[in-house]
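Note that one protein chain is taken out, while the other chains of the complex remain in position.
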Amino acid sequence: MKLLRLLSWPYVRKHKLRMLLTLAGIMLGVAVFVGMHTANLTIQSAFQRTVDRIAGKAQLQVSAGETGFPEEVLERVQSSREVSAASPVIEAALSTSQGTLLVLGVDMTGDASLREYDLEGEDEDVIDDPLIFLAQPDSMIVSRQFAERTGLERGSKLTLKTMGGQKTFTIRGVMKATGLATVFGGNLAIMDIYAAQAVFGRGRLFDRIDVGLAEGVSIEQGTAKLQALVGPGFQVEPPQSRGTHFQSMSRGLTVSINLASLFALLIGVFIIFNSFSIAITQRCGEIGVLRALGATSGQVRRLFLLESIVLGLCGSLLGVFAGLWMARGIVPGLAGTLQEVFGHALSADEITISTPLAALAVVIGVLASLVGGYVPAHSAARVDPVKALLKGRTQVLSEGENRLRQKLAAACIVGCALLLGLGNRNEYFYPGYLLGIVSMILLAPAMSMWLARALRPILKLIWPVEGALAADSLIQAPRRTSATVTALMLSLALAVGFAGVSRAIYDSLLDWMNHTLNPDLYVSPSRSITAKTFRFPATMGDELRALEGVEEVQPVRNARVLINGAPVMAVSIDIKAITDRVRVRPVEGNREELVRLGAQGKGVIISDNLSLIRNIHRGDILEIPTPRGVLKLPVLGSSVDYSDQQGSFLIDKSLFQKYWGDDTANIFRIHVRKGYSRDRVREAILKRWADSHEIFVYTNEGIREYILKLTDQWFGLTYIQLAVALVVAILGIVNTLTVSITDRRRELGVLQAVGGLRNQIRRTIWLEAVSIGAVGLVMGAAAGIVMIYFNLHMLHRDLGGLRVDFTFPYAFMAMMVPVIGLCSFVAAIWPAEAAVRASLVESLEYE
Amino acid sequence: MSKWIALLLASCALAQDPRQIIEEVQRRNRSQSQRYEGTLTVTSAKSRVAEKKWRYERIGSFGDSKAVLRFLDPPEVKGVALLVHNHRERSSDQWMWTPELQRDRRIALQDRSTRFFGTDFSFEDLEERDVDQFDFKLLGEEKFDGQMCWKLESRPRQNKRSQYTHSYLWVRKDLFVFVAVEGYKVKELMRRIAYRDYENVKGLWTAKTMEVFDTKRNSRTTMKLEKLEYNIPVKEDEFTLQALRRPQ
Partner (left out) sequence: MIDLTQVSKVFAGKREVTALHPLDLTIPKGEMVAIIGASGSGKSTLLNLIGGLDHPTTGTISVDGATLGTLSDDELTRVRRDKIGFVFQFFNLLPSLSCTENVSLPLHLRGWPKQKTQDRAAELLNLVGLGKRVDHLPDELSGGERQRVAIARALSVYPPILLADEPTGNLDSTTGEEILGLIKDLHRRLGTTVLIVTHDMTVAHACERILQLKDGVILADRRVESPAAQ
């Protein structure tokens, strides 16, 4: 400890910038870890909180996936002795100028036994008169927050877009800003459930029933009793389960976040490694003195390990704060994307700060710092006191070290190949993945050396002095450079990996869209295609059909159901009609049979990703819970379908109507008759319903654009990765260069003494920086290819079950060339200035 | 509802048995049908006054009567109706009809403790109280509002769900009618209902004024009965969901 104060502190003070950079490295890693996880946690817990608050005192919820179920179920549930209260609910999200408004349809005659409405004024009198609330279908209660934001008060009118077009509601009550009213950032409104059914086009269906159990009935007993009562087609679950389903829906996000955090930490490790290696080289003399004075090598090692722990701790703490700050920035966009992708209303105002997460991050940060500091500390301990006391000579990475690394790398590659060859199982795949990354890391120093050597003649050709010297600088001090290059490589590999995957998915999506999404127009009740707030009545299909120029109308109804406890998208269509237009390309099964049996309702066609994720294949029986009991249907085969990340299945609409008692439609696919203008038909549709419904008519291109935009948003993560990669590039390069200019002081002095102008000196430093960037870029691209390979496999096997072809993101790489170049240059500005400002006399005598 | 409203004169024989007192009250109150228009005045703790008016029709007697209550005023609620089917063995079935929505809804048992549409009555207070669903105990005799009364206690039996753990009932010894009912939840008084202005209509002693006081909310509702008629001709099929849905 004393040593730490005596030796380390002065060094830190002398090399403030380097210490700051080291701190920044750890901070960055921890910040990405904390930021990404906090953002995810915030959204998950916001979802859960919304669910919990809306659930109120309800202990169980009865639902049938997202499909809703007939009203009769309510009486069955209410008749149970185990139930003290059962209350039907409809949840819907309306977009308003004030953001998404979550509308809760409840039965006010008895709902108070489950939910605390905390109405303002004295007690219930707030709803001027509960009777009026029920009697008038335009009644609405809003939260105080929403009322204030919109300047509403009791008795005011609020106009919202609904299924029936613009509709004016009357505010008949304002909830206090506590409890239920805080749900969804306060954007909450309560309506009578029967009025809500009409407003949202839900027919006579409920979304779910919230259940309070009689005294003395346990959750388990209640669940068992109710499940028996309503049948296996329903889910009887505690409210928390909805959060779990949401989690499993957004699993892809979590995996991406874990991957990104892992890489961020690895990058942090390299920055630390870099700083420490440099520090130890610079403090060689000091270590020599220490050793000469009798310090054991163990003491020296401990000193450096201690330093890395202290740095790790400081950096991690800073990182936690930076991460929370970062999360605040990410959350709104992420929430918006998830809402669009999954069609679930999300609102997350406040960051959920998890102490265990923060603690974990600090532990990980310190560990990462220790790992990064271990090798340098080890080599510090091995410093030969005699040699160290002889001034001079930067340590050159010994050949032996390099050879050992290469052997290890070779072993890793062999191991990786073996594991991947062994079989297609997770136990083989992930260790293989890890080995792949490790081998990339191990190979990095040799690769960067090799690349620097390859770069030298090119540089020399253009700038004979500055270029050659810049390349030499990289070659001469691999230890100084390789960690930075490795960090850069890793971050670029990650960014390239993400970009490659998004590109690949993009291509596959385009192919799928070109093939499947061939109608001319799409009619949707909401701007968002995924939102299921509004649905069209079946009769509208006939009305559309009657319009001039409309050749065919194909209603589509989709909703998630739970298959083996996890959500899967059920897509109800007229299989015959659609397959007449879209030629099914089965991955499994025979096309003719798929279409024939599917149209007869004798089976389902599952999506390829469902098949992969759940290992469901042709001939298996899919057990689909429906309000009329469990529907057991054989899987006829699979085809590529990107309707949902967690899988989907096609079911004929006749079956869906029969088992779900639901003939509404989310979307109408419309084919325009030959000779008619698509735009004219579109206008005709809009005009026809202008007064009664709010509808959105997308053209074929419009819908593609919409899907691609959504995909872009989903891959927005790439850009965060990219930002990290750039910050790493700058940090690492600044770090390396500050050392480099110290190491090269004499060289630079000579250069000036023999006539090098300031700009020539600057140029050699800029060139060194850009060379580091270039080497990192090339290696990043190479490692990126490996990353894309693994990511695609991961996507295929675990995430989305997507079968996509390998595509290298050329455009992204092309974009990265100038970007990294610029970043390297920016990183070099300060060191270059420091170099030209250095005293010539001292530089020349510098040893 | 009818239980609290229509009461009969007494001819007491077995007055000492609490169950028989109640049976006598019900016997004297018996009529084939009933109709009245009630004006309700709700006075909140802050002295806000709201008025409502409904028309009430009943067919049948204790135990298996059916009743329809239809709001006449204020205009926002005009047409909203409640159909009650009372049963001997169990709690009543209740449906509500909202004409604007063209929908009827069942009022679930769990919801019977909530206030009846902004009055101080709860849905339960509007039910018939069958003697078999309660255990009665005679607590003694005392003067109430200047009248000699029996004071009884009633507790719901197993098969009866009630928001009250017990109630105290005061029955006038001379007329065999209720003058007051207090509903308790354990030790806490929840509601007090007072019956006043007894009048003999077609031989049935009927309180023309009822006052409900909600102790928790410090709010009271006074109902005055007008156009009271007994044993008028009404049809059974007027008391069905189909009839409820018919436009008035």
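Lettered A and B in written order, each chain numbered from 1.
The rule is short, and it goes like this: a residue touches a chain if its C-beta (ideal position, glycine included) is under 8 Å from a C-beta of that chain, and two chains touch if they have at least 3 such contacts.
Everything numeric here is computed off the predicted structure, so don't read it as measured data.
Peer 1: I'd like the shown chains that the missing chain touches, ordered by label.
Peer 2: In the entire complex, chains touched by the missing one are A.
Peer 1: Which residue among A:Thr162, A:Thr626, A:Gln752 or A:Asn791 touches the omitted chain?
Peer 2: A:Gln752
Peer 1: Please pick, from A:Leu229, A:Ile475 or A:Val587, the residue that touches the omitted chain in the full complex.
Peer 2: Counting the whole complex, the residue in contact with the absent chain is A:Ile475.
Peer 1: Footprint of the hidden chain on chain A, which residues?
Peer 2: Those residues of chain A that touch the unshown chain are 464-465, 468-469, 472, 475-476, 746-747, 749-760, 836, 839-841, 844, 847.
Following the convention adopted for this analysis, only the chains that are shown with their structure count from here on.
Peer 1: In whole angstrom, how far does the Cα centroid of chain A sit from the Cα centroid of chain B?
Peer 2: 60
Peer 1: Inside the complex, what are the residues of chain B that reach chain A?
Peer 2: 44-46, 48, 50, 52, 71, 74, 76-77, 79-80, 96, 98-101, 103, 105-111, 113-115, 117-118, 217
Peer 1: Okay, in this complex, where on chain A does chain B touch?
Peer 2: Chain A reaches chain B through residues 74-75, 78, 83-86, 107, 109-110, 112-113, 122-125, 129-132, 134-137, 192, 194-195, 198, 212.
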